[in-house]
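Every protein chain except one is present and positioned as in the full complex.
Chain nomenclature is as follows: A, B, C, D and E, assigned in order of appearance, with residue numbering initiated at 1 for each chain independently.
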Amino acid sequence: MKVGTFPGGLNLGSIASDTSTFHEVPSSGTVIIPLKQYSGKACEPAVKKKDEVKVGSIIGESTGNDDASVHATVSGVVTNIFKKYPDMKGGTVPAIEIESDSKNELDVTVFEGTDIELIQKAGVVDLDIDAVPLHSKIALAKEKSVNTLIVNGVDVESQFSSRAVLLSEYAGEIAAGIDIISKLLGVTSVHIGVIEKASSAISSISSACSTAQVVGLKDKHPQSLRELLVKAILGKEIPQGGIPEDIGVTVISAETALFVARAVNDKKPVIERFITVAGGGLSKSKNVLVRIGTPIKEVLDYCGVSVGGAGKVIIGGPMMGTAIHSTDMPITKETTGIFVQNENEIAEFPSGVCIKCGLCIDICPMKLMPFLISGLSEAGKYAMAEKNDIHGCNECGCCSYVCPVLIPMVHWIKFGKSEIRAQRSSE
Amino acid sequence: MASIVKEFTKGLWEEVPPFRFVLGLCSVLAVTTSMSSAIGLGGGVIFVTVMSNVLVSALRKVIPDKVRIAVFIVIIATAVIIVELTMQAYFYGLYEVLGIWIPLIVVNCLVLGRAEAFARKQSVILSLADGLGMGIGFTLSLAVVASIREIIGAGTWFGIQVMPAIYPGFTYLLKPPGAFVCLGIMLGLMNVVSARLDAKKKAAA
Amino acid sequence: MEDYFMLIISAIFVNNILLIKFLGNCPFIGVSSSMDSAKGMAAACIFVNVLASSMCWVFQKFVLEPLSIEYIQTLAFILIIAGLVQLVEIILQKVAPPLYRALGIYLPLITTNCMIFGVAVLNIRQDYTFMQAFVYSIATAVGFSMALILLAGIRERFIVGKIPKLMDGFPIGLITAGMMGLSFYGLVGIGK
Amino acid sequence: MDPIVINSILAMGGLGLGLGAALSVAAKVFYVYVDPKIGEVADCLPGANCGGCGYAGCSDCAAAMVAGEAAPNACKAGGDSIIQAVAAVLGVSAGAAEREIAKIFCRGTHTSAERKFLYKGIQDCRAATLVAGGDKTCTYGCLGLGTCVTNCPFDALSMGENGLPVVNEKFCTGCGTCASVCPRSIPKIVKESQQTAALCCSHDVGKIVKAICDAGCLGCGLCKKACPEKAIEIDKFLSVVDPEKCVGCGDCYEKCPTGAIQSLLA
Amino acid sequence: MTVRDIINMIVVLTVVSLVCGGGLAMVKMATAEQVEYQKIKNVKEPALKKILSDYDNDPVSDRKTIITGKDSKGKDIKTTIFYAKKGGKLIAVAFEAYGSGYGGPIGVVMSINQPDEVLGAIAATTNSETPSVGGIVMASSELRDQYAGKPVDANFGLNSAGGIINAISGATMSSIGVSTAVKNGMEIYKKYKSDILG
Partner (left out) sequence: MKTPELVVSTIPHVHGGNSVQKMMINFMIALLPAAGMSVYFFGPGAIVVIAISVVSAVAWEFIIQKVMGRPLAISNLTGAASGLVFAMMLPPTAPWWMICIGTFIIILLGKEVYGGLGNNPFNGVLIAWLVLQMSFRGEMAGWIYVAGEFLTESTPLEILKFEGLESIPEYFTIADLFIGRTTGFIGEVSAIALLIGGVFLIVRRVISWHIPVSFMIGVVFLSGIFWLMNPEECADPIFHLLAGGVFLAAFFVATDMPSSPTTPIGMLTYGFLCGLVTMVIRQWGAWDDGAFYSVFLISMLTPLLDKIKPKAYGR
């Protein structure tokens, strides 16, 4: 088996992770289901207050290419329809609150339609960092006549293991899903990228999926990003500001394939999420199966994680995740994992003066000059920052991680990008 | 009268060249290796600024705009040559030491700058006061830089030994690189001082 | 031939017109705050320096010396330089607007650039032949441009750093220029 | 007469004549139209061509000023009188008959406004906005990290102890920099004579405002009712005072349940 | 731009230049005397002090300039004669003459004692010789001493050319330069003796 990798990046070292199967978090009293759990526009609510819903009932229906259906994940009564519920990025989304009757009755209405319609109706999104509705992704891929499918079997962050476990536990279903997608796309070659040390995942997926080529990858952050996955597996680079489809590649995550198989073969909607919970006093990370809409607080309680004092709860991993300000927020399709830090574990970046050690250049997987871009953003020289490829940065966090003077480089780069966007829109 | 005094005194602190307007740097750097050459050049500059200011101001109404720079420069150059000849006649030693820096007064941006910025628009008396103030301010700055460089660099002042004989002399300050650094640090200190004064003014206001 | 080579090396590095002879400091410190201006200024300087010092040399040898009025040199030279600069500016503005935008705007600065005048006078004082004067004026201007561009590069880097407010601008420019002069000290003895 | 005198006069006269002729002919032949404003501005500048402004000479700087690329105070060598002269030519402050100053339209201090989380990161309001939208629960309120303070070109703003910026009206020129750099446009430029305003920017409904801030405008409309001059309108749960109509009677101040509506003159 | 403007420009520039040129010429004339005195005092006096002794006047102010022939361009060559006196009585005259050395002209000042007309001493003024070679010639007394006390009509060529002076080894060119300068000086003295002493 060939081992692929990319230049730069960093090995965060191995953290004890749970490789046993998923624990199911018991369904809770109340769930809050945002009507937008992907990048695109929010669905219109399909239920009214006090409506009775069952598990799998559509509560927000997809009508176009930039939204995906949302389903009830518990049975019970709709108690509230929020117009503006805070989301983890600081904005607001419409959301539906359902009080569970703890019966978990299944909705018996059966979906009908072609494969692609089933995918849309089941609300399958590409379950990765930016969750794009899958049916629109497939449409786009066909339009761009994609010929290669890459299945991302790499966990979003080194501390997580949910994808690796998923690949070894649900290899059959994933293989079926891959078949369906590759048929839909009409692609000729399929690659599955898996971290090389996840040996059980590699062996089970290779035996389950004969048509695809399984590629071992070095355990390096940020291997899970599409740009670097493509580079490591195919050796090709995606043009700056472009998407994989521009070079005839489409990337989906392993759990997407799983849910595609369930949607098409079993006609089941996406109502749950396989995630890893790490940090916060856990000696080993925990892999759990959670219903969408479950408040994060309950997941943490189930795993025995304490946030304590002024801690930090991060959706996603410690390098690229988003810190949230309330554990009342629900698990969504976008949730890749939860990482918890206690007060004394929080890293601070008080912004020193750059000493030009060049470590960030060494480490940058996109081969940029992070210190320069961030410095230019800080100085307000946005035109120069653009000349130095500020838009090439995919915000993996490696530069700040290695910086000896703790410059919040990613923050400055984000700042520069947003300022440039603001300038553009005002013009 | 008050305005004359004001135009005169502004050259001494508020707008003292070359610290405030960074004008005439080259000669500041070059001739400040010793006090005597600094004062010598300073005297020349005073004469030239005064003379050019007065003449430019007197002629300001007849000079057409398109050729004004050329005319100013002719006037300045005339003043410079007078200085040159006078120095040659009465201070030959100094003339030899200053060398090319005497004719170079003609391109000292201070002189042309005052002609352009002030004398062109103001009366003869005010221009005279301005030229005198600026010239004296420039000379004083030269003297300050030269004192520092000569005392620390060579241990002498006006050629007289002021440091103990054992003092080795910090030659660096007498060399070109030292001149730049010395002036740079002085400008920085000047900024500090005026920032302090501004803060005081603000606090008082 | 070797003489000319040594003249060039000496004028550019060992006796750099700017850092060692202190000629042309005002534009050096002023214009070096951005790379683009520095490049424009450098090109304009080379052009005018060569033109002006050649003309001054000719005027000295064919007008002033035969008439024995060398004492008027300062006046004549500065008038030639000022007129020349203004003439070039007017002509460029009309004939080659792109070139004018690139170079022309630096021309007024050059009138009071003591390097131009200084080199014209030095050519006479050092008793150079026309060819030597020509080479010397090119070499000094190249030395000037090199120092200017290097300083602009260094100061461009300050954008990213946090220079103390009170040192920013001229003070730090001067100190850095001093360091640059110091660095040429290592080349003493080469190309006497 | 000594030959030196004749030679000098001849040489200089010839040189002057030649150059004058050449220049005037060149000026005629190679005439190019230049915005006369540039000339006017250049006239105001010192003309020292020192390059201190970063532009190549005074006329270049003047051109940049006329084009709006350089601020009227770009000339560092000039001092205040020159800045004023330039501004007069450019008409920057000429039109403003009345002085304008900045006012802070938020009263959500540390104690009166709720915070969502503890923000750690770059101490700049715009950068903080990128992190979950800023730490203040109110999405309209002042973040209090002082971007307006650091960007004020006249040092007229300072950060008060309660987490809100304070305008020193003596130094404020009403240039509007603070308003444009604030991600939430909290500082607003108002006429110096404006007497009353609701110092709040929140368009949230009263219930939400009440929950997250003690000092916000609830949009309850009590002030509107109290105003004898009908100078107050409610725009999306925020009361807006018409400075033309307001006479500063102060009837609205007592009625406001949160004290959001304030006299600006105090 | 009207023709009137153009004429105005030209006239003003020309008139200002004319006036300045004229004014400067006046200043030049007014200071010429003093400048020349200062120049000679600073440049020539050290050399004069070396070759003249036992006088009580100021030779720099007691000087006279005479025309001693024409150069290749037809310009007058001027020579300044300095007179050393004691008690009002002329004891020596001194002047400068040139010979060509390795790196350009070598200037040599020489004194001729009066009234016995013998060479008093010589010293170098302009010295653009390479310091290592020419410098030796100028500094060493070996060459200088050969001249002292010789009558003015002696043959001052090098002995290789039938003269009485021994060249310094390793610096022949410079030696030739010095000896030519002295020879030229003697020619001038002899030719313009009446002007000089008159």
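In the analysis below, a contact is a pair of C-beta atoms (placed from the backbone, for glycine too) under 8 Å apart; a residue touches a chain by one contact, two chains touch by 3 or more.
None of these values were measured; they are calculated from a predicted model.
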The chain left out here touches which displayed chains?
A, B, C, D
Selected from A:G64, A:G113, A:G186 or A:P404 as touching the chain missing from the view
A:P404
Quick one: which of A:K231, A:K268, A:K333 or A:K417 touches the chain that's been left out?
A:K231
If the missing chain were put back, which residues of chain D would it touch?
114-121, 130-132, 135, 211-212, 214
In the complete complex, which positions of chain A touch the hidden chain?
10, 227, 231, 237-242, 307, 310-314, 318-327, 339, 341, 343, 346-349, 352-359, 361-362, 365-369, 371-372, 388-389, 392, 395, 397-398, 400-406, 408, 410-411, 414
If the missing chain were put back, which residues of chain B would it touch?
168-172, 175, 177-178, 181, 184-185, 188
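To be clear about the criterion, only the chains that are shown with their structure count from here on.
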Moving only to chains each one touches, count the minimum steps from chain C until you reach chain E.
1
Using the touch rule stated at the top, which two chains are linked by the largest number of C-beta contacts?
B-C
Greatest centre-to-centre gap (Cα means) from chain A is with chain E
Rounded to a whole Å, what is the gap between the Cα centroids of chain A and chain B?
68
When the C-alpha atoms of chain A and chain D are each averaged to a single point, how far apart are the two points in Å?
43
Where in chain D do residues touch two or more of the other chains?
4, 7-8, 10-12, 15-16, 19-20, 23-24, 27, 31, 48-50, 52
Where in chain E do residues touch at least two different other chains?
5, 9, 12-13, 16-17, 20-21, 24-25, 28
Chain-chain contacts as defined at top
A-C, A-D, B-C, B-D, B-E, C-D, C-E, D-E
Residues of chain C touching chain D in the complex:
26-27, 29-31, 33-34, 37, 40-41, 63-64, 67-69, 72, 75-76, 79-80, 83, 86-87, 90-91, 93-95, 105-109, 111-112, 169-170
Residue numbers on chain B that touch chain C, as the complex places them:
22-27, 29-30, 69-70, 73-74, 76-78, 80-81, 84-85, 100, 103-104, 106-109, 112, 175-185, 187-188, 191-192, 195
Chain D contacts chain B in the complex at 12, 16, 19-20, 23-24, 27, 45-50, 52, 77-79, 155, 170
